[in-house]
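First the structure, then my questions, so here it is.
Excluded from the complex is one protein chain; the other protein chains are retained at their positions.
Coming up: chain A.
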Amino acid sequence: MSPTQWDLPVELCCRPMAFVTLTGLDVVYNAVHRAVWDAFCANRRADRVPISFKVLPGDHEYPKCRPKRTSYEWYIPKGILKTGWMNKHLNLVPALVVVFYELDWDEPQWKEKQSECATRVEIVRQSLQGRNTKVAVVLIQKKTPLPPGEDVIASERAAALCNACELSGKSLFVLPHTDHLVGYIIRLENAFYEHAQTYYYTEIRRVKSHKEFLNKTTHQLLFVRHQFKIAFFSELKQDTQNALKNYRTAYNLVHELRAHETNILEIKTMAGFINYKICRLCFQHNTPLDAIAQFRKHIDLCKKKIGSAELSFEHAAWMSKQFQAFGDLFDEAIKLGLTAIQTQNPGFYYQQAAYYAQERKQLAKSLCNHEASVMYPNPDPLETQTGVLDFYGQRSWRQGILSFDLSDPEKEKVGVLAIQLKERNVAHSEIIITLLSNAVAQFKKYKCPRMKSHLMVQMGEEYYYAKDYTKALKLLDYVMCDYRSEGWWTLLTSILTTALKCSYLMAQLKDYITYSLELLGRASTLKDDQKSRIEKNLINVLMNESPDPEPDCDIFAGKTAQKLWADRISLAGSNIFTIGVQDFVPFVQCKAKFHAPSFHVDVPVEFDIYLKADCPHPIRFSKLCVSFNNQEYNQFCVIEEASKANEVLENPTQGKMCLVPGKTRKLLFKFVAKTEDVGKKIEITSVDLALGNETGRCVVLNWQGGGGDAASSQEALQAARSFKRRPKLPDNEVHWDSIIIQASTMIISRVPNISVHLQHEPPALTNEMYCLVVTVQSHEKTQIRDVKLTAGLKPGQDANLTQKTHVTLHGTELCDESYPALLTDIPVGDLHPGEQLEKMLYVRCGTVGSRMFLVYVSYLINTTAEEKEIVCKCHKDETVTIETVFPFDVAVKFVSTKFEHLERVYADIPFLLMTDLLSASPWALTVVSSELQLAPSMTTVDQLESQVDNVVLQTGESASECFCLRCPSLGNVEGGVATGHYIISWKRTSAMENIPVIRTVITLPHVIVENIPLHVNADLPSFGRVRESLPVKYHLQNKTDFVQDVEISVEPSDAFMFSGLKQIRLPAQAFYSYQYFCQATGSTHG
């Protein structure tokens, strides 16, 4: 955009820098000069002094200085600030003119050169007559200078040159053209900078000196002007603190000026300039709050200074610019490191600028609505002789006139008309959109999503006014979802209304339909008459006709739109629009609900589709189809408008196809599930509702899943929070809110009609072939086929159980490790109705504990569902928990031949092994036989015959056996000597003949064998008679290898008389037995 009247001048917005001109440099043809110039202007980083350089020819004419005013008495200023003043001091009047001259100290023609240099200086001085501009001379030398004071010629000639040129020694510089050019240049420019500062200091003093001549009545404008100049020179001097102070004073002075309609623009313009400078300096001084406060004050002071009502758009334009400029300053400060916050960021200023720009547009629209016949005045009152204004903010047709009375009202009228006609050509929308997009960028940065959305809506609306409907739609469409998701329906409706207009004007069918659908829906806050207009249009569109124009549309655009719509009609082809509803709120609501969370496969699957229209008039749909995850069912769930031929007849579906506003329409669907889908989920993936028909235009509303749109979840939440009781409705109607979407159901197998019975005698005994009788009886009405039995340990239990449980169908043989824990799919044939079958199952459990057994019977049956023949697979299972226990306990003990308990046995001495078998089974056990398998170290004393063959033990009964054994001397064996195994062969008494006998092997305990030195064995007759002698024989046996001394003493009891040696002593030979006899006679008491 080219700069407009309202843009701040460049010279105001730039950073003022000391202006220094360089003369005598030939930068085009002289390489040395070029290098010098480059060193001055290239790579000017922030650490270099702020000077703006310009190369000018030596004889350049500087702006003439007006003669000094000696008295202000008769002087009346014509305006506040001349338009050229700032530029003059930035770019035209230098603070310092530098004359470059090539001259070495040892120049042979010194005299001539010196006078040439002096002439050059003189020419410059001439041109600058009356100004305080400094002049300096730089001698470009080929040789490196000697240190100061050493070169006598140099100092002499330097003094002479200064004299000739009327320069002070401080203004003469030497620039040796050597390697360190940049270093010399930096030193030079620092020196220039000092001169420049002095110059600006004197300028400030000069302006200040005028003050005393001024008086308050006639020179009000000059107070402002001088104050501004002082501030501006301070800025050039880089004294920003004083500049700020003076600008502040200037700002106050501006508002002290007497304001009138004729000069209000000038006052505002200057106030705007000074305010800009103040804010800029505040940001530069890192006092953003001061800047903001100043800006607020500025706006408050100027807001009401509208000026001429006929040109009030100018005020809005000016206000807009103020905000924009401040926003730019703020943004620039942020880029330089300032941190902004959410509630104070440039976005607000851009937003406000946009607001005023909108106001400007509105005002311009109402004030500049001249008829086409009104011609732009000739001669142009806005033209000036020079092409520019003399003073900022004045009217071109009455420049410099300070009188508040309009001397020439006719001229004024023409001028105003010219401005108004010019304003008409301003691209207002473009300005507004630019400002809004600036604001959007800022609010995005400072986490204000809603503010951003709001501004985007405004942008969209502005594009609409600018007739850029494509962009408008794009923006509006983008933000719609934000308002929709938060449920701000009033705002959404307003946006949709604009969007509908855009889509109408572009004849965008799909958008037009989509927005209509939503504007008719429950989210829309439109009045009913509006809604019925939109519905009528929608129906027209669906019937392949043009809709009526939207209200308040641009007339010209409306005409174009009508043509576009007419073209659309003649176009044949794709007229079906599928619109997904999950992202908006259409006027038809849909909910799908399966009647149950699961269906048996032989029962038809039933579900309802509920539809409700929110539009003002009834609407007819042409087709409704439901899609499932298994697409084969789709064909069963379609309702379609009857074909034309049938329409003549009374068709019951006709009523169904019509949606009455506010009434909930229920449509029942049913279909038979496929047998393959048993155990699977049937899901409604989408519901499609077609409005219109294929011959005209057709809109397919597509609900994902079981219905619901962008607003449903929120409504559901609200409904859940509400305790309100719903009014009663007739029986056949339902409350929409009370319908809960159920979009999926499970298909489960048919209910089996057989009985599975298990017969067994728990608990099971370890290792036995436990018999489980399975009885299956069919209660079906037809024959069942392919009956299969799966039986055994229920999977999913302890893994060890699988190792220790074995199942077989054959009970006649013992099963071993190779048998499985679960028998699967044992075919058992077919069953007629009422028939039953029995199957024996044998389980062998190797460990005690409880186990779960599963008996699963499956079969096929032919049945019908909805007059359709289907083969159903049914199954029934039974689970039983069986405890396994030990059948018996076996206790073993060692006793002496006198049945005395033995801790240990003695070598070679016979002892008894006693087994005790205690039945622990609740059922009677038959011990078929038992067997003692002796270890090689043991020998038997007599036959090892089983003494418990075919003994039946009831619960708690025990069977004992006794074996006489002997253990030969083996020396000292650690841990005792192995005895052998005791094997019991047994079965349940109740078990059948062919059930094998179970052998249970019990390992007998080890026994400690001890050698003894002497063994005494008494041989007593089993009875004696009274008064008859009773011979008693003792066998003494030496078990050692050597002779032992044995002393025997006999102590008879009082009941016997004793004969024989009472006490003897004899040697006992090794491995020799003695027999010692004694006789005792006595009586026993009867």
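Note that a contact is a pair of C-beta atoms (placed from the backbone, for glycine too) under 8 Å apart; a residue touches a chain by one contact, two chains touch by 3 or more; residues count from 1.
Keep this in mind: contacts and distances are computed from a predicted model.
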Protein name as given in UniProt for the chain not displayed, "Prefoldin subunit 4", "Trafficking protein particle complex subunit 2-like protein", "Nucleolar protein 1" or "Exosome complex component RRP46": "Trafficking protein particle complex subunit 2-like protein"
From A:P9, A:G169, A:P449 or A:P922, residue that would touch the chain that is not displayed: A:P449
Contact partner of the left-out chain, one of A:G84, A:P145, A:P377 or A:G487: A:G487
Residue of A:N91, A:N163, A:T695 or A:Q714 in touch with the missing chain, whole complex considered: A:Q714
Touching residues on chain A - with respect to the absent chain: 342-343, 348, 352, 355, 443, 447-451, 454, 457, 483, 486-488, 490-491, 494, 714-715, 717-719, 721-725
